[in-house]
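Every protein chain but one is kept in place in this view of the complex.
Per-chain residue numbering starts at 1, and chain names A and B are given in the order in which the chains are listed.
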Amino acid sequence: MKPGPELPAVNRVTRHAVLGDLEPLREVTIWFEDRAVKAREGEPILSALIASGVGILRYTKNGSPRRMFCGIGRCTDCVMSVDGVPGVRTCVTAVRDGMRVERQEGVGRWAGEDGRDGA
Amino acid sequence: MERDTRPAVVVGAGPAGLCAAIELKRAGAPVLLMDENAKPGGQLFKQIHKFFGSQEHRAGVRGIEIGKDLLRESLDLGIDVRLDTEVVGLDPNLKVWAVEGRRRSYTLDASRVILATGATENAVPFPGWTLPGVMTAGCAQTLINVHRVLPGKRILMVGSGNVGVIVAYQLIQAGAEVAAVIEAAPALGGYGVHTAKVRRAGVPMLVRTTIVRAEGNEGVERAVISEVDGKFKPLAGTERTLDVDTICLAVGLTPSIELASLAGCRTFFVPELGGHMPLHDEFMRSSVPAVYVVGDIAGVEEASTAMEEGRLAGIHAAFSMGYLDSGEMERRTADTRRRLRALRQGVFGAKRFTAKERILAEKEKECP
Partner (left out) sequence: MPMSPDAPDASDRTLKTLGAPSLAELRAAGVVPSREELAAHPCVCVECIEEIPCNPCETSCPQGALTVGQPITNLPVLDRQKCTACGLCIPACPGLAVVIKSLEGDRAKIRFPWEYLPVPAKGDRVEMVDRLGNPVCGGTVVSVINPARNNRTAVVTAEFPAEYVDDVISMRRL
């Protein structure tokens, strides 16, 4: 599959009256399905995706879309498949260069796992 | 008195836990501070507003700076801070079960355990509440102030307590537009100075108003709100639609008492402080000897009160482990209690003070 164009960071708060200008950090590239997403080193996957305008992070087994709810690791609304591991809380998992992040359906499936999705 | 050389384990490196660990270490007691997150500070680093209180409470200083100072102090003292470490178990004999980096699991025996596990934001279900774009106010606050990402452009804030109005203000500061702050009660909940600064920024504040549903296909596109009667039931014919892409819920917090329950701490229901919480005495000791509870787990208040509670427990734990004599313990906790008392006065604080007194009385009655 040919990679799509990079998703630009459209939702960054680059300037702020109290916090000042966003300090430059080393950039890492993660993959959201076939799109490259530039992330700030050390930030959670969730914020990199939201910064790039990703609206849906997973679907329930009934196909209902989900994004995020608590943002601090409590609620598991934002779980995705990360490097083949489903159910990873993206709000408390830091980005890593080359990381592959995919939407899951239901509880998702492990890389290489055949058959239907879980419940 | 023989000194207990087994470590005191502090669970949670937010404002309460950091202060507890600092007081323990300062007294020379062995302490481990554990936090499931990659960075310490808890929710302090999203508090970018200037704090209330007086100079001794660091009033006028922004929460984020107080957080940095506490981290610096804990580093200077050489506190053993274990990050990425989730405490998943605790028994009444103070065996602590921790999982490090989501991979390595170990147990250790603590001499004292101080639970500073905080609170969890409440949800309120309504049709459409699972749509992308519905989130807690704290979620939006973390994104804008810690990760510097705007979760939406036009926002409805549900709930007018301090969390709701402070986050509404900070969303405007981050570049969003707040379409309205709604409140089901007949009166706004937050400090008047907070509501006033949001109101003069042009944000309507609607009391006796609730959210009826969120609409949209792949995410929130509209919010339908309605007036309510005295029993919080929507009034027919008062529905209005707001074009928003984000709905933030600021409808209270509930103490995170899982570990306290595992340890067998007796709980008590105090609705004005967030629900069920462990009983505690004036030194923040729970019903299980040697388990302390501090900060939001002991009743949802504020970072400034959480820090003082952490100090109280840290000082007392150091004393009970043999690292402070009773005179020194009394002297240090007297200062802390005086500062704490100052924060629990006035129209807002008195209610919390009375609730806290009920917890102490119940503890005295149930487990003297």
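Heads up, the rule we're going with is that a contact is a pair of C-beta atoms (placed from the backbone, for glycine too) under 8 Å apart; a residue touches a chain by one contact, two chains touch by 3 or more.
What you see is a predicted model; the values in this text were computed from it and never measured.
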Among B:22, B:66, B:188 or B:279, the residue in touch with the chain that has been omitted: B:188
Among B:77, B:108 or B:201, residue touching the chain not depicted: B:201
Given B:28, B:101, B:289 or B:346, the one touching the chain that is not displayed: B:346
Touching residues (missing chain, whole complex) on chain B: 49-55, 59-62, 160, 165, 172-173, 175, 181, 186-188, 191-203, 205, 207, 342-349
Interface residues of chain A (partner: the chain not displayed): 15-18, 20
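Here is the rule we go by: only the chains that are shown with their structure count from here on.
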CA centroid of chain A to CA centroid of chain B, Å: 26
Residue numbers on chain A that touch chain B, as the complex places them: 11-14, 16-19, 22, 42-44, 46-47, 50-51, 55-57, 64-74, 92, 94
Chain B residues within the chain A interface of the complex: 36-38, 43, 48, 62, 64, 120-121, 123, 130-136, 138-140, 142-145, 147-151, 173-175, 218-219
